[in-house]
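This report concerns only the one structure given below.
What you see is the complex with one protein chain gone and the rest in place.
As written, the chain order gives the labels A and B, with residue 1 at the start of each chain.
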Amino acid sequence: MLNNIAIGQYFPGNSILHRLDPRVKLVLLLVYLAEVFVFSNARSYMILGATAGLLIWISGVPFRMVLRSLKPLWWIILFTFIIHLFSHPGTPLWTIGMFTMTWEGVNQGVFISLRLILLILMSSLLTFTTSPLRLTDALESLLNPLKRFGLPAHELAMMMTIALRFIPTLIEETDKIMKAQESRGADFSTGSVLSRLRNMVPVLVPLFLSAFRRADELAMAMEARGYRGGIGRTRMKVLQIGSVDYLAVFLFLLMTAALCMISWAG
Amino acid sequence: MSIELKEVTYCYMPGTPYERYALRQVSVSIQDGSFTAIAGHTGSGKSTLVQHLNGLLQPSSGQVLVDGIDLKGSDKEARAAAKAARRRVGMVFQYPEQQLFEETVEKDVAFGPKNQGLDPGLVQGRVEEAMNLVGLDYASFRNRSPFQLSGGQKRRAAIAGVLALHPRYLVLDEPTAGLDPCGREDLIRMIQKLHRDWKLTIVFISHSMEDVARLADSVILMNHGECVIQDDPDTVFSRDDLLQAAGLRPPHIQRLLRKLQAAGVPVQTRAKNIEECLARIREGLKHAQ
């Protein structure tokens, strides 16, 4: 039964981080990520790392869970690290065959890896503390000004909402159809890639047909409920910037000021 | 010959926060030639149970034996035997028409036998036989698109796709769901025919106690992932306590006869179908006069 799987990795809670306006969180995250690239020195990384640690602690999300989000990218981080070890000219530390590890390489490797780790940790902290729905709302609201340049902000957000609603339903359905075809002797786990792909046809055809039927019925249900696009539409949940958000922005500016000082004054 | 479940326990997503026991220590048996009903409300573990019968799910603990062969083969030889045993159990899911995918009814019904590696001549024979069994005339339906059939016909085509595998046991998960009274009656007659003439052992999940009463000779009552009782329908329907706990009611016919009895008309309350119900009423009235 796949229907218990939560979408994304939202970790329900009531921390300050959870309560922040999702737009503020999203914008601050983007600025933070930019700072990780701009302030690329040891002392700045100490501040940025400490901030990340503090925020994870405040969020109440178990540290282990946040670290787990690194797991799928662990190999990429390691690989980048090793590449950097050997690809920078400078003071040689150690040589095997034609590869030479340099002091500069180690330095660079550590930085690049830390950069990746901070990027991943902070992005996943956003998804841990913000439900996909609030993120959708935030995106719609942030993209709204771009409407006048022809960006369909409302439609994009509506599409995301519907996708979030239907992903669990479709996963469940895929599971059921696969089992039905397996009962008729279909084999999805052996054979070459090509033959496995071909074996998926009996699953994909019914799945697509059903998705089209669902889309058709959903469109009718939406129409019956008076939907006619984003025009004239209001929302029940309006995003509101409150004092917590101002505080967060203020603290963030303080951190940025500190980064500027130690990078350029020092 | 039978299917035996011995203390089967099944747990979804063990070791995660979503861990949930769908079956606990279920021991039931499905005798060869029987017409077995599985009853219980939504979420009682019925669907999980039937998916064990052909090895779609493997028990977390316990054993499933089909004709004495353990579906969890331990070595290579045993696994081959298990695979053969699983083929003896045909599975018809709820709304089976959703699994149709081929361009023609014939090709779709042939999907199973082809996967079994039968040669084309044999496959065609199987398809023709299966289609005729479900009442879709081979000559006139073979080249039609399954998607252009009516709701009831689609369902028959899907069932033919399973029958073409020549199962010994046929498992149906709510075969009549979504059909109108006419379609339900037709399908039930077809299943009865398969049981009677083709000597198929039938296992079916049903929400309708009326259908259970008139069709089944053995009832497995599920509640909260446990088999509360397996017995003949008369015995099961006389256990009000168990039925009520499982969120079910005895068939309407029996409820009506009980009301008559309570009103002082001396009727017997055992009746499988409307004819037997009429007989009980006649006897009761004769007795009263």
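We take it that a contact is a pair of C-beta atoms (placed from the backbone, for glycine too) under 8 Å apart; a residue touches a chain by one contact, two chains touch by 3 or more.
Going forward, contacts and distances are computed from a predicted model.
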Name under which UniProt lists the unshown chain, selected from "Aminotransferase class V-fold PLP-dependent enzyme", "ABC transporter ATP-binding protein", "ATP synthase gamma chain" or "Pyridine nucleotide-disulfide oxidoreductase": "ABC transporter ATP-binding protein"
Chains still shown that are in contact with the chain withheld from the display: A, B
Touch with the omitted chain, as defined above, among A:57, A:94, A:208 or A:227: A:227
Residue in contact with the excluded chain [from B:84, B:245 or B:278]: B:278
Interface residues of chain B (partner: the chain not displayed): 41-43, 150-152, 177-183, 207-208, 247, 252-253, 255-256, 259-260, 263-265, 274, 277-278, 281, 284-285, 288-289
Residues in chain A touching the chain absent from view: 3, 7, 132-133, 161-162, 164-165, 168-169, 172, 213-214, 217-218, 220-228, 232-238
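Simple rule for what comes next: only the chains that are shown with their structure count from here on.
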Chain A and chain B: spacing of chain centres that average the CA atoms, whole Å: 45
Contact set on chain B toward chain A in their complex: 12-13, 18, 20, 22, 51, 54, 56, 87, 90-91, 93, 96, 98-101, 111-112, 115-116, 147, 161-162, 165
List of chain A residues in touch with chain B within their complex: 1, 4-5, 173, 176-177, 179-187, 201-202, 205-206, 209-210
